[in-house]
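Omission of a single protein chain aside, the complex is shown with its protein chains in their original locations.
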Amino acid sequence: MPEESSASTESTEASEPIETSVVINLVQQEYPAAMLTTHRHRGDETIALKREFIQPVCRLLRDHPDCRFEMFVDLTAVDYLLIETDLQQTERFEVVYHLRSLSKDHRIRLKCPVPEDDCQIPSIHMLWHAVNWYERECYDMYGIHFEGHPNLTRILMYEQFQGHPLRKDYPVDKQQPLLELNDVEERYHYGRFE
Amino acid sequence: MKFKVKKVDRSEGLKEALYIPGIAVGLKHTMRHFFRNIVGKKDVVTIQYPEEERPVSQRWRGRHRLTRRDDGFLKCVACYMCETVCPAKCIHIEAGEHPDFSVEKYPVRFDIDELRCVFCGLCVEACPKQAIRMDTGVIGMAYHSRESFNFTRDLLRDAYTPNEKTKYTDADLPKPPDQQSALPNSRGIPAP
Amino acid sequence: MNASELTTISAEELKPVHLPGAIIPAPPEDSDTSIMRIEIGPAHPAMHGIVRLTTYLDGEQIVGMVPEIGYLHRGFEKESENSKWIQVIPYTDRLNYVSPVLNNIGYSMAVEKLFGVEIPRRAQFARVIMGEISRITDHLTCLAACAMEVGGFTFFLWFIKAREYLYELLEQVTGGRVTINWTRFGGNSTDFPDGFLKEVEVRLEKVREVIEEGDQLVTRNKIFIDRMKNIGVLSKEKAISYGFTGPLLRACGVPYDIRRADPHLVYDELDFEIPIGEVGDSYDRFLVRMEEMRQSISIIEQAIDKIPYGPVMTRERYLGYPDKKEVYGSIEGLIDHFKMVMEGHHPPAGEVYQPIEGGNGELGFYLVSDGSGDPVKCRVRPPCFNYVQAMPELALGHYVADIIAIFGSINMIGGELDR
Partner (left out) sequence: MQLVLEFLALPFVQDVLKILFILLLFAMPLGTFMTLMERKWSAAVQDRIGPNRANIGSYRGRGLLHIAADALKSIFKEDLIPKGADKFLYTIAPFFSFMSAVAVFAIIPIAGPIGDFKFQVTDVEPGLLFIFAITSLGVYGAVLAGASSNSKFALFGGTRASAQMISYEVFLGLSLMGLFMVYGSTQVSAIVEGQGEHWFGLIPKWGVFTQPLGFVVFFTALIAETKRAPFDAPEGESEIVAGYFVEYSGMRWSSFMLAEYIAIVGVAALITTLFFGGYQVPWLYHWESAPQWLVTLLQFGKFASFTFIFCWFQIQIRWTVPKFRFDQTMALGWKKLLPVALLNTVVTAIIIVALA
């Protein structure tokens, strides 16, 4: 194991502009119950939240005049099943949101642990237009249900795909069962101008 | 932080409101090209591919080749480094012990499946002996069957050029049992 | 950032435009014709990548559209979770295969951020030069394809000729035209061959000529303007809510450019202007990309003047392969080399998000490492994912022929969309 020759923790980023921590204080004030942990590894603001608070916190971050996160950048999930060292993760899955404020020019990352057995989290599709497909992709890849999503179907895979490929317990070279032609429900039947 | 912004001009002028000026300017340019090319083929960039080859830079990653030492033996010592670093996992090596103790290990089998290879050049960087190279400059690799695409060791190795220092010939490189005749050598010319 | 007057859309009225599945929408009241469904299907001349737009038409006007993606999904994340960090680099060439260098730079910078290491100044300048060359090829391809769809086939071939000049440049440095595999963690694998910078200036002059000629041929032509103006308009707030970044957001008038918003490499030492549009329609996107190419050319010229001499790879241990002299010469070099190749890189545990200004917009890499050498998570934030998602909103109410004008200006790249 090469020693940590150059890994510098937050010390090098001490000169981080103070105003980004405004966001953390704001969320701390408004929803103290929601906060789990916060850190600023390599300058990326991160807040870990309980999953049921994700909707109110996102609405707050989007509309509050101090932070005004107008743009929803990215949504993905991380599967911590087989990792060796402890990354302070409590559940197996973790849904990660990235937000970006254009007017205040800063970024935030929200992380919500999601347990394996009860794999669902409230959807935030009503806050930004972009969220709709990202949630569908996350469901398609990880099988995390987003409650309240208008059209939670697979987006990258075909409907008859079995399993969720990006889970760590999904083997890389797994073969999907072949489909009979009439299995594929004929969505469009070509006739004479039907 | 400050930065300069340039508003894009959406050309609402009169010149853009009529059809004729736009077409006239367009015709001016295309006619210039037309008459230059019809008379002297001045700006033509196309080359007649099979007859003319496109000049390729020396760093062009074409087809692999196994280099040889001065004494004619393969440089490769079957250390499996290129096999582990290959992202497409398309190199398969089997090492063998050579009866002559002065010779280190050598690859009895060194197969590269050219269909899987992504030509990234990581194997060339990883090789400590500079035994594998991708500078043959052979771009088009077309053969008749899939099997002919996994190149064997004898096919990848350089052509054998006997000179005063060469001690070993190809006979000193015993072949794995199931690989009989070699396929085209590294220059892409089928072996006799 | 003077975008402070941005108001966010009160999302309650966020009517989802995505019709689940193949439900045929009701025809508008005044039309007596029934709705016709046609497939601007996966295999269609106007679909640059492979996307299926199931379009519902009332006569020739679009009433509803359901985009379907995933045809080019190759499992980038699954593949990268089962390989070493360095083995993912050749894969990133194939994400946005129209501007491969930018993907390489984005991924390598994300891993360097994970390591917390700085790369030498010459390597930063080299990355800026090659990145901007790659951005020009991206815009050349997008504009050429968009204009070809609208009828400017000559414009297409002139721009592809210009792109050929730049591909030869990429090939001289990296050894590949598209599959370049050039950057490493802590620098670049190869330095510029001698006489390369002179060659760049000569070819950029040719590219500039072709851009001006194309501008004369098509941009001021009323037929082209009629086909592109006020087609696929999107307001500033809705564009941000849809997550538009890059040329499309700048076309709506928001001056958001990652090279200025999150300064990386040496972009803060080079001055260039950010082109922005007014209305946010296909014509603005076309003009913004044209202007951005000119800015990129001036960036490259400034970078060529300022590029210092020096190493291209960092001296940090366990980041780059040791020099071949040390590998052959000393036993430590050989051991280091053997360890680096066999076990790969071991970035310290942690998670990192590194955005970069890709050809299409904000190309972000979210990496999670547990220090064991195998990536836990290797996520690419695809900029054109949001554009295709907004496609129904952009195309509603327009004619069939406008779908291709909008889709051309969006510059959807299959590899980046489906990963």
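Order of writing sets the labels: A, B and C. Residues in every chain begin at 1.
Heads up, the rule we're going with is that a contact is a pair of C-beta atoms (placed from the backbone, for glycine too) under 8 Å apart; a residue touches a chain by one contact, two chains touch by 3 or more.
Quick caveat: nothing in here was measured; it's all calculated off a predicted structure.
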Hidden partner chain, touching residue among C:P100, C:G131, C:G152 or C:G280: C:G152
Absent-chain interface as seen on chain B, which is shown: 23, 26-27, 29-31, 33-34, 37-38, 41, 43-46
Interface with the unshown chain - residue positions in chain C: 36, 38, 40, 44-46, 60, 147-154, 157-158, 161, 217-218, 221, 223-224, 226-227, 399-404
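Everything below uses one rule, namely that only the chains that are shown with their structure count from here on.
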Where chain A and chain B are represented by their mean Cα positions, the distance between them in whole Å: 41
Between chain C and chain B, distance of the C-alpha-averaged centres to the nearest whole Å: 26
Residue ranges of chain C in contact with chain A within the complex: 1, 3-6, 8-9, 11-12, 14, 16, 18, 20-22, 37, 39, 69-70, 73, 75, 77-79, 81-82, 113-117, 237-238, 240-243, 245, 254, 256, 261-262, 316-318, 339, 346, 348-353, 355, 362, 364, 366, 368, 370-372, 376-377, 379, 381, 385-386, 389-390, 393, 418-419
Of chain C, residues touching chain B in the complex: 83-84, 86-91, 154, 161, 164, 168, 171-176, 179, 181, 189-190, 193, 213, 216-225, 229, 251, 255, 257, 260, 263, 268, 271-279, 283-284, 287-288, 291, 321, 324, 327-328, 334, 337-338, 341-342
Complex contact set, residues of chain A against chain C: 1-2, 4-8, 12, 41-42, 44, 46, 62-63, 68, 70-74, 76, 78-80, 83-85, 87, 96, 98, 102-103, 105, 107, 109, 125-130, 132-134, 137, 141, 150-151, 153-158, 165-166, 168, 170, 172, 187-188
